[in-house]
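Our next item is chain A:
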Amino acid sequence: MMIPVRCFTCGSVVGQHWEDFKARAVEGEEDPGAVLDDLGVGRHCCRRMMVSHTDLVDIVAPYQ
Partner candidate 1 sequence: MSTEPNSVADAEYDVTFIERGPERARFLIRGITPAFANGIRRAMVADVPTMAIDTVRVVENSSVMFDEQIGLRLGLVPLSTPPGEFEVGESVTLSLDVSGPDTAYSGDLVSAEDLVQPTVDGVPIIDLKEDQRLEVEAEAVLGRGESHAKHQGGIAVGYRHLQRVEEVGDLDAYDAEESHVLRGVIEEDGELIATEEFDHDLRERYPGKELAVEDVPDAFVFHVETDGSMTVEELVSEAIGSLEARAAELREAVQL
Partner candidate 2 sequence: MELRVTERQDNELSIEIAGENHTFMNVLKESLLETEDVTAATYDMNPEQSGGQTEPILTIKTEEGVDTLDALEDAAGAITEKTTNLRNAFETAAAA
């Protein structure tokens, strides 16, 4: 759906980095690890929030 606002484990706010991360590492060619380092998402609990996320809003949009 939408990127979670905070990391489930530690509570750090991660949502604001998603659009950057998506543009650079998911749709772009950059190395995801390097992008996360650059964004300051250091702990692996926060990193998995970004790495494992899929935007589904566009898929469910027609149904409501």
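The candidates were selected such that all candidates are chains of the complex that A comes from, given by their letters.
The criterion applied here is as follows: a contact is a pair of C-beta atoms (placed from the backbone, for glycine too) under 8 Å apart; a residue touches a chain by one contact, two chains touch by 3 or more; residues count from 1.
What you are looking at is a predicted structure, and each value in this text was computed from that prediction instead of being measured.
Student: Check each candidate in turn (1 or 2) and state which touches chain A within the complex.
Tutor: 1
Student: Going by the contact rule at the top, pick out the chain A residues touching candidate 1 in the complex.
Tutor: Listed in rising order, the residues of chain A that touch candidate 1 are 1-3, 5-6, 10-13, 15-16, 18-19, 43, 55, 57-58, 60-61, 63-64.
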